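A single protein chain has been omitted; all remaining protein chains appear in their positions.
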Amino acid sequence: MEDGKKGLDIFGLIKSVLFTDFVKGLVITLGYNVSRSITLRYPDTEKWIPYRRWRGMHTLNKDANGRELCVACELCSRACPTQCITVIPMEDATGRGIADRVAKVWKVDLVRCLFCGFCEDACPTTAVRLGREYELACHDLSCTVKEREGLLKPQPVPESFEGGVVVGARFVRTPGGISVVADLSKSRKRAL
Amino acid sequence: MPTLDLILEVILLTVKVAVLTQIIFALPMPLTWLERKIAGHIQVRLGPWRVGPHGILQPFADAIKLLFKEDIVPDKADKILFKIAPLIAMVPAFAVFAAIPLGDTFKIPVIGAEVKLYLSDMNVGALYILAIGGLSVYGMILGGWASNSKYALLGGLRCSAQMISYEIAVSFAVIGVVMLSNSLNLLEIVKSQGGSFLSWNFLYLPVGPVWFAIFLIGSVAEINRIPFDLSEDEGTLSSGYHTEYSGMRFSFFMLAEYVAMVTVSILSVIFFFGGWNAPFAFLSFIPPIAWFMGKVCFFIYFFMWVRFTLPRYRYDQLMKIGWKILIPLSLVNILITGLMLI
Partner (left out) sequence: MFEQFFFYIFATVAIVSAICVISVRNPVHSAVFLIVCLLQVAAIFVLLRSPFLAAAQVFIYVGAVMVLFLFAVMVLDMGKAHWKEHLHGQSAPAAVLAGILFILLGYMALKGRMTAPLGTYNEAALVKNTEVVGRALFTKYIFPFEVVSVILLLALVGAIALVMREKRP
């Protein structure tokens, strides 16, 4: 319409009479309509497992003999920009840790934590690691502080698992809360 | 003195009206589900999923929610008009079905009795549908005015201006169909398109497709669907004429809108696509009602498909399309149709 002075645009006229642009749009949307949905069916049947670089909930590692790697040097709590990590060391020669010095208390306040990973970098024995657990929501404040005992348990996704895939999952309701249990044997690439 | 036949006929008619009304009342429920599902899939999502398998029970959840919602009447609203406006919108949408045939006759397999698939064989059917269908707009105008809210009033005004502009073009399209089929009676219009698909009004070249385009565009504008839903433009008017409505009264407006969409789908099929006639003579072993339903379903899908394909027009564009394109085009088309029929 704006460049009408250049003379009649025959092709444009024919195109608008035949609604070609409209039909093109319809074809595109029909294509999407019959295409497979990219929706991740979380939490019902699927779950996203992040890459290894993901910084989720803390985990405390052990060595091959089952001894704690943490030597309670308190570097992590010093490095922490939000002071959310509390470490109280103690002497213990029973072989619980790799050294005589182990943590009596090692707790992290996840509400204050900003998952920067400084504790991970500061740790001289690679004891603390940010894992791939990301379902941290809960019903009350009691679960926001994670203690050493809980953090020492291995997380559901092992370090050896590559990640970056969608795996099968099961939605579990228990009186204690809800969780999505991943089944690492079935995995597929993300659609988009 | 009423005879037995008359009484039987009245009973049959009452039953038919009751059944049809129930069907139309229930129809928006699957349609809302379908619309959301189609919206989801076109946007590569899933749509309703959690209530029942594939979210099929979602409309029931919605209905329960709407029933239990508080029916809010704004303090400064015109109370009476505010309360009856949704009914004014809904009643014509249902009343239109008095003249809409869903088929010729249907033989019930076991008893062998023939049932007419229409309520009345009105000889001014096409005109009646246009006249009554146009009344729905009062619900929207009065609802918008009675809400005593800027957005609702603007929505109502847009609705009335849009309706006046496009009613003319739609009426011209219906006049074109009446000229081609030589009757105002919908049954006659369908009968005149019998045989194969070549005798459908849509394929009465060159004017048939033009009439269809005018009818379709005008109807979409009249039933306030995207791309012409300027009267409930949520971007600028929050939600237009039903901004202040909640609960059941809001759902009456929605009901009217969905029933109007079904009506327009049925009319497109009757006027342009041969109604319940099979497209090929050798396919006529499939019952006519199946053909009819199939075609109507296609159009319902088409309207939803268009909704998620096109963006909304601007209001001046809407008026321009109505007055500067559709009406002159339909006047010229009436002339051509007349010349072709001589």
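Read from first to last, the chains carry the letters A and B; within each, the first residue is number 1.
The working rule: contacts are C-beta pairs under 8 Å (C-beta built on N, C-alpha and C of every residue); 3 or more make two chains touch, one makes a residue touch a chain.
Given the structure is predicted, the values throughout are model-derived calculations rather than measurements.
Taking every chain of the complex into account, the omitted one touches B. Within the set B:73, B:131 or B:334, the residue that contacts the chain not displayed is B:131. In the complete complex, the hidden chain is touched by one of B:184, B:261, B:300 or B:321, namely B:184. The chain that is not drawn here is touched, among residues B:163, B:189, B:237 or B:327, by B:163. Where chain B meets the omitted chain, the residues involved are 78, 81, 122-124, 127-128, 130-132, 134-135, 137-138, 141-142, 145, 153, 156-157, 160-161, 163-164, 167, 171, 184.
Note that only the chains that are shown with their structure count from here on.
If you average the CA atoms of chain A and of chain B, the two centres end up 49 Å from each other.
Interface of chain A with chain B (complex): residues 19, 22, 25-26, 28-30, 32-35, 37-39, 41. Residues 38, 40-46, 213, 305-306, 308-310 of chain B are the ones that touch chain A when the two sit in their complex.
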